[in-house]
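Missing here: one protein chain of the complex. Every other protein chain is in place.
Chain naming follows the written order as A and B, and within any one chain the residues start at number 1.
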Amino acid sequence: MLITCPYCGPRDVIEFTYQGDGNRERPEPASQNFEAWNAYVYDRLNPAGDHNEIWQHSGGCRSHLRVVRNTLTHEISSVAFARGDHGPRRKMEGKS
Amino acid sequence: MSPRRIETGNRIDRLKTIRFTFDGAAYTGHAGDTLASALLANGVTLFGRSFKYHRPRGLLSAGVEEPNALVTVLRGDVREPNIAATMVEIHDGLVAISQNRFPSLSWDINAVNQLGGKILSAGFYYKTFMGPVIGPFKGTRFWMFCEHFIRRAAGLGRAGSAADPARYERMNAFCDVLVVGSGPAGLMAAKAAADQGARVILAELDPRFGGSANWSDETIDGLPSADWARRAVKQLEGHDNVRLLPRTTVWGYYDNNTLAALERVSDHKENPGKGEPLHRYWAIRAGSVVLATGAFERPLVFPGNDRPGVMLAHAAERYANEFGVLPGDKVALFTNNDSAYRSALALKKAGAQIVAIADVRPELSGDVRKLAEETEAEILTGHAVIATEGGRALTGLKLQRFDMANGGLTGDARSIHADCLLMSGGWSPTIHLASQAGARAEWSPARQAFLPPQPTQKWIGAGAFTGSFSTAEAIAEGRAAGLAAAGGSSTPTALPSVEAAPGDPDPAPVFEIRAKGKSFVDFQHDVTAEDVRLAHREGFVSVEHLKRYTTLGMATDQGKSSNVPGLSIMAEALGKPIPEVGTTRFRPPFAPVSIGSLAAERFGDLKPERLTPMHDWHVDNGATMYSAGLWYRPMIYGLSGETIEQAYVREARATRETAGIVDVSTLGKIAIQGPDAAEFLDRVYTNMFSTLAVGKARYGLMLREDGFAFDDGTTWRLGEQDFLMTTTTANAGKVMQHLEYFLDVIWPELKVHVTSVTDQWAGAAIGGPKARQILAASVTGTAVDNVTLPFMGIVRGEISGVPVMICRLSFSGEMAFEVYCGAGYGTHVWETLVAAGKPFGLVTYGLEALGTMRIEKGHVTGAEIDGRTTARDLHLDWMLSKKKPFIGSAMMDREGLVSSDRLELVGLMALDNRPLNGGAHIVEELDEANPHGSIGHITACCYSPALGKHIALALVKGGKARHGTRAHVSDPLRNRFGPVEIVSNHFYDPDGSRMHG
Partner (left out) sequence: MVERLSPLEPDFHPGSHGNFEHGVDVILTETRPGSIVQLAAWPGEEKKLIAAIRAVTGLALPDGAGGGISSGGKSVFGFAPGKFTVADDAEGLAEAFAKAVGPAIGTVTDLSHGRTVIRIAGPKAEWVLAKFFAIDFALPAFPVGSGRSTAHHDVFAQIHRSGTDQFDIHVFRSFARSFWKALCHASEEVGYEVQ
């Protein structure tokens, strides 16, 4: 599996660390809503199909990425910096 | 000249004679020979014994699909088992032995298994060795008992246990176009893509490029096909955008056009070059792939089809044309299709007598009849072979009239003398890689074969792989595929012309001749046609179940020659057409892969390791090094004659009495910089850091989001916006990722950068009553007295010219200082401190003494922060700020995390004065024979020189409430049971007067 890091270009999955379900929303730090905290910490979506995931390019630029990956085919339909648009991006390499 | 060597054979070099041994006997061959061709040339017909019945077996094929002729190659003490003799290139000094025979290949004691053939049918092991329902051998235990003997009798080669000194390497490669297979289609594809300027890799599993052109006897572009191939390869060699990989099997097709290949770099060499690997594992990322992998010829299934001397038709042609070896003098042919006639003719030209041609079809086309007549053989259309004769070699066969429409055999059987029988059951495109790439193969009723599916990844097929079996088609498709893969389109020049024997690519739909005797479908796993039918009768209707029950297609050849015949027999039994029975999806690897190539550079000396700046000093000064994760750290600096315990006790005692110094460079260090650094730390630590003054350090605790303890360490405020965080050695990477995650994903608005600076700093902790005096004697540019450098204070100065940062903090419980300097100066500063400490009695100490002193102090490490403990469990609740939320604060007060029966940190003292063991349980009742009711376990233990006792830290239910009570340690595996007293985890100097000074 390859993930196209917006900074580094397409890299093998061994350079990345899965950092969890990207659908989770962290409650406000001071929130006392225990249900919301519980959902954030423990509930994970497990769709058969497109899934929002967080990956870190830990063996590269170390950016966290929001990746939409199809869990059935490994097809990745989008990759973006988790912290929003950030600096220059590498053009897609090779012919396609 | 060897008995079967002939004048043809374009691959071998007759001028070079090569000497090798097989089963201890010396043989000669020529450069270019495989073990199979060389032995065949020497008149060897018997190559192995079959898996289950120990039947004699010869060569079925000439290539990677070989199921019978598996050998073990010996290199010194290293054995490499289960290699097809057809894939072993001979070299001087090659030592190969046959397998699955005892005591010898020609006289094999287990061959009696043939007589019990009925008993050893499919599912035999499952049925027989299930064992009784009660007793010592109940259920699978009986199987486990019998397995040892069964494995000895049934099986393949034996793996060795000697360490393999060979080098294996991994290589990462990128290309625009990967061409797999170098027959006419692959060569054309590579050339076309290269001419477009694409980066091309051409991988060929054989030593020589050319595929069928090497033996087909056809003419391409006016040249003998083998010469045409040589010319094409030469042209490719002239392109610097082409990488040619001979002896390279592409064995895996993964996501995103990533392919795996194994290059046998020096298997064929007596003496590999210096530094040359034996095998190289290629991970190839290709823009496009051209699959020109050709096709496998299929055997026919009839009684005795496994007799040595019965061979695939094209294999015999290959031995004659490519290797100059005649597999027999009197050759018969049995076929269901036209392609085999060409093979018969090739053997005729090479000097064999073709005694008979049996074709299951009632009639031949005019063209093919002409070919048949050229062979001068007796032509028996509408006939089938119903038996073969001979022992270690074929002596003859029996034929009978055969009706293709109903499979019926009629008339009298007649015998024919022959020493070689060629068989051809049609061709199966080598679609393995396409199947691995994702899609399901499609059945072609015309070709009686599975054809490659529509691509789901970026590949294009060409030649026999697509079911286009003629060379002219291969050439046209190859060029088109190469062009398309490289993004080109035009084909301005004419295609090379081909002169080839005529023939219809479609075989007759006949796979099996049903007559009396064992008819083999899977040669390597000894699965017969009757086994397939038995599986059906016993209710196995799915092809996946059939495969597992009979083990058809599950041997090292993965059913390359048996899948389709097996499926057709199953389909017939089920009364369904083949496509409805389905086929199994091929999985990697296409062919066996050496484990060494997968481990590659990751084992032995090349395993990555991390060394501290003072590593060499430690080694030179008698330290016993200890691996902690990837790091190496001194365990003890033992004096001669000292045990480990004596050494650490001496080191810890000296530190408490005078002073000790320890290398703490492995502690994780993270620079936390930016305007929001303090705010960020307030969020990640349970306690406050924004209130920390510049030039001061503070001990901090982190929780995970779920409220459990995560890591601890001190963080130093070096500037208003500049902090140096330290983490435990083990968690450095995890903490770094944790911080990065929160900055990237949760709080992107915070202006904070985190950088790993673990390696920037060498760190030495010097502690003990004399530590301050030693430091004062070494440091210039700053005072180190209590006012200038109070507890948790930081000063900067120099030690013999090197800038240092000193923080007064203590892990040992003594008055102690951590001295940091640039890593490149680490040894220099260390040596200066050691020299300065000498008059004071300073000792160097290792991890054991460090651990001992921390246990005496009751400090926690990863053994206690084990992912299941909370701050309260560890008595660190004083660090939980109530003034701010922090990571984990919302979840840490959950019911289960505050209940009173949680495991809490306590101290233990052995009351029987015997050592305690890590991991031992704590029980309340004195019942050594039947220990039960664990109330906790030991996390760390040592002999405490300060207390003169064996002590431990433990996590025990109820914790503090049990202080002063007694319990027992129970460790049945290490025969340890004894009384302990539960005490506070702060064994030594609980009020900290020593470190505060």
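Criterion: a contact is a pair of C-beta atoms (placed from the backbone, for glycine too) under 8 Å apart; a residue touches a chain by one contact, two chains touch by 3 or more.
Everything numeric in this text was worked out from a predicted model, so none of it was measured.
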Options B:174, B:254, B:699 or B:840, residue touching the unrepresented chain: B:174
Chain not shown: contacting residue from B:610, B:796, B:949 or B:963: B:610
Of B:24, B:273 or B:896, the one touching the omitted chain in the full complex: B:273
Residue of A:11, A:26 or A:74 in touch with the missing chain, whole complex considered: A:11
Interface with the unshown chain - residue positions in chain A: 7-9, 11-12, 14-15, 57-63, 81, 83-84, 86-90, 93-94
Those residues of chain B which, in the complete complex, touch the missing chain: 169-174, 199, 273-277, 283, 285, 601-602, 605-613, 616, 630-631, 665, 671, 673-675, 721, 751, 753, 755-762, 800-802, 822-828
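We take it that only the chains that are shown with their structure count from here on.
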Whole-Å separation of chain centres (CA-atom averages), chain A against chain B: 27
Chain B - residues contacting chain A, complex: 176, 254-256, 258, 283, 285, 287, 487, 683, 705-706, 737, 740-741, 743-746, 748, 885-886, 889-891
Parts of chain A lying in touch with chain B, wherever the complex brings them together: 1-2, 10, 12, 17, 19, 26-27, 29-32, 34, 37-38, 40-42, 54, 56, 58, 62-64, 74, 81-84, 94-96
